[in-house]
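Below you'll find the structure I mean.
Shown here: the complex without one of its protein chains, the others still in place.
Think of it as A and B in the order they're written, each chain with its own count starting at 1.
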Amino acid sequence: MTAEPRKGDLVPAPRPDAPLLQVDDLHVRFRVRGQDVRAVNGLSYTLAEGETVAILGESGSGKSVAAQAVMGILDTPPARVERGSVRLRGVELLGLPERRRRAYRADRIAMIFQDALTALNPVFTVGDQLREMYRVHRGLGRRAARDRAVELMERVRIPSAARRLGDHPHQFSGGMRQRIMIAMALALEPDVLIADEPTTALDVTVQAQIMRLLAGLQDELTMGMVLITHDLGVVAGVADRIVVMYAGSVAEQSPARDLYARPAHPYTRGLLASVPRLDRRGGPLVPIAGAPPDPAALPPGCPFHPRCPRAEAVCAVERPPLVTVAPGHDAACHFAAEVHAEQEVPGAGSV
Amino acid sequence: MSEATAVAAAGGEVGRASLWDDAWRDLRRRRVFWGSAAILAVVAVMAALPGLFTATAANEGCDPNISGLGPSGDHWFGTDIAGCDLYAHVVHGARPTLLIGVAVTLFALLIAVLFGTLAGYYGGLVDTLVARLTDVFFGLPFVLGATVILVAFPGHGVWAMTLVLVLLGWTTMIRIMRGQVIAVRDADYVRAARLLGASDGRIMARHVLPNAVAPVIVVATLNVGNVIVGEATLDFLGVGLQYPQVSWGLQLGQAKDSFLDHPHLLIFPAAFLSATVLSFLLLGDAARDALDPKLR
Partner (left out) sequence: MWRYTVRRLLQAVPVFIGTTLLIYAMVFALPGDPIQALAGDKPVPENVLRTLRDKYNLDDPLLVQYAKYMWGLVQGDLGENYTGQSVSEMLGGRWAVTAQLAITAWIFELLIGIVLGVWAGLRRGKLADTLVLGGTTLVIAVPVFVIGSLAQILFGLRWQIFPTAGTDDGWPMSYLLPGIVLGSLGLSYVARLTRTGLAENLRADYVRTARAKGLSRTRVVGRHALRNSLIPVVTYLGVDFGNLMGGAIVTEGIFNLPGIGQQVFQSIQLKEGPVVVGAVTVLVLIFLLVSLLVDLLYGIFDPRIRYE
C-alpha cells in the first residue's frame, strides 16, 4: 500500500518499529472570555496498524478536542496544546512547523467528522472537493484527478459515481454524504483514520452500513482507526481497545471484551448500566446521577467524585493515578481493583 | 480585566434571565453605547428645546453685509451666505432632521412588525401578497424613488416628506421580520401554546413577537441613521425640505455653491449630521452585539 515515497517521510526519519500512533499525556486548554477551560488533561493511548481504538465519552469530555489536537487543526488561539506528545511511527508531530505538519494531514492521518452536511463545503461540487485532494497533494491534472475521484466514489459504493460528481453536497442523502466524507478522508490512503462520531447524525439502519463500510476499508488499507463516540452500541462490534474519557482525561482503558465484562472504573460501570443491551435484557436502566463537570471549573481530586456512588473522602482530595488491574487494562480510580473484582454490572445483571 | 471577568462570570451564572436582560447587562458595560446615547440625548434636547442653546430664532437677524464670515466670538460657527448666524441655524436644524429620521423609522417599523408578523405567521395568500408588494416597493431605491415622487409634490413639509420616505423605507425591515416570524412560528413553545388552546392573536403577541423582534429593532436603530442621511441628500439635491424651513441637509444644500470658498458652511452642519448618524449606527451595532451573543 505504501509503495510510493511520501514527502512527510523525508525528515525526520520514521522508525518502522515504533508504534503507528502514540499519544502521550496530551493537555489542551482553551481561553474563552478570560476563563481557562481545560479540555484535555493527560490523554494517552497507542494505536497499532489495523487496530481500532475507540475513545468513549460524553459530550464535553474532550474527546473531539483531543482528536483535533492530534490532527493539528485546532484554532490556536483560543486553543493551546499545553504539553504532551503525538508520535506517528516515532516522529513527533506536535513541535513541527505548520508547513511540515501539513504534509501529514490527510496524507498520513485523516479525519472524518460527525455531520457531513456542514463538514462538506456547500458551494463546491463533491467532485471538486474530492479532486482537490489529488490536485493539491499529488499534483495530478484535471482529468487524472477526476478519474481518481470517480474511483473513490465507487470504492465507498456511491451509485452512478461519474454522474454524481457534479452534484453539490446538499443533493445527497445523509448516508451518501457521509460516504463522500469517508471517500475524501481515504483519498490518499492514510495510515491512521480518526473518525469523530461518524454515524451520530445518521439513521440507525444507515449507521450499520457506514460502520460496515469503514471496517471493510480499514481491512483493505490496514489502517489504524481511532473511533470517537459516545455510543457504546457503535463501539461494541468494531473496537479492539476502548479508552473511556471523563473530563478530559482517561478514566479507563482496556481491551474491548474486558471492559464490557469487568469494568474497573465506577464511571464505566455507570455507562454500561445506563445503556440498554440486547444480551442482558430485563434489568432496569440506571442513569448516572448528576451532570459532567464544567471544564472551566473541574472539581479537585478525582473529577468523577461528585457523581460517584462509591466516592470516599480521599476521592475529593487526591487525583487517582491509572492503575493496572489486568494486563492492558488500566483504570484511574482509587478503588479500581475492588470495582474490577465485582462480577456484574449492577442493574444490568438480573435476568 | 479581572473585574470584567467577574462580571462575565456573574452574567453566566444568571444565564436563565431573558435575552433582553442579558442584552441590557451587556450594553451597560459598553462605552460606545453610553457615548452614542449621550450625543443623541444632546441632539434630542436641541431638537425639543432649541431655545436652551440659542436665543436667535431661525432666519432671524440675518445681515447680508456679513455674509460668509468665518467663525468668530460673535458668530461661533460664522455666518452663512445670507448673513445668518450659522450656529443658530445648526441648532434649529436638529428638529426636522431628527423628527424625520425617527418618525420615518417608527412608522416603517410599525408596518414591518404588523404585516411581517401576519404574513410570516399565517403564510399562504397573505404572505404571497405581502411578499409581492414588498418586492414592488423594494424595486424603488430610496434616493431615486424619493426624488421622482417629491419632484411631483412641490411645497411639501416635514410630514409629507415623512410619508414619502415611509413609503420607500419599510421593505428591508418587513423582510427581516417575516423571516424571523417564519423561523419562530414552528418552534416547540409556539406549538405547545397552540395545543393548550391559545388564540392566534395571543400566540403572536406573547410568543412569536418577543422572540422575533430583536433583529428588526437593531435594523430600525441603524435605519434612523440611514433615513437621516437620505433626507439630507434629498435636501441637498433640492427635492427635500425648502427654504424657509431649516434643516442640516438644507444648510449643506445651500453650501454646495460656496463651500469651496467657505468650507465652514459645509463643516459645521456636516459634523452635527454625521455625529448624529454615527451615534445611531454605533447604537445599532452595540445593540446587535448585545442581542446576538454568537457574534461576539
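We take it that a contact is a pair of C-beta atoms (placed from the backbone, for glycine too) under 8 Å apart; a residue touches a chain by one contact, two chains touch by 3 or more.
Here the structure is a predicted model, which is why all the values come from computation and not from measurement.
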Quiz prompt | Among shown chains, those touching the left-out chain | solution = A, B
Quiz item: Among A:55, A:184, A:256 or A:311, which residue is in contact with the omitted chain in the full complex?
Solution: A:184
Practice problem: Could you tell me which of B:35, B:83, B:145 or B:179 touches the chain that is not displayed? | Solution: B:145
Self-check item: Selected from B:27, B:273 or B:290 as touching the chain missing from the view
Solution: B:273
Exercise. Using the definition of touch stated at the top, determine which of B:61, B:157 or B:263 touches the missing chain.
Key: B:263
Quiz item: Of the residues in chain A, which ones touch the absent chain?
Solution: 68, 71, 73, 75, 98, 102-107, 110-111, 113, 115, 118-125, 132-133, 136-137, 168, 170-171, 181, 184-185
Practice problem: In the full complex, which bits of chain B touch the chain not displayed? Write them out. | Solution: 132-133, 135-145, 147-149, 151-155, 225-226, 229, 232-233, 236-239, 249, 252, 255-256, 259-260, 263, 266, 270, 273-275, 277-278, 281-282, 285, 295
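Everything that follows uses one rule, which is that only the chains that are shown with their structure count from here on.
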Exercise. Can you check how far apart chain A and chain B are, centre to centre, with Cα atoms defining each centre and the answer in Å?
Key: 52
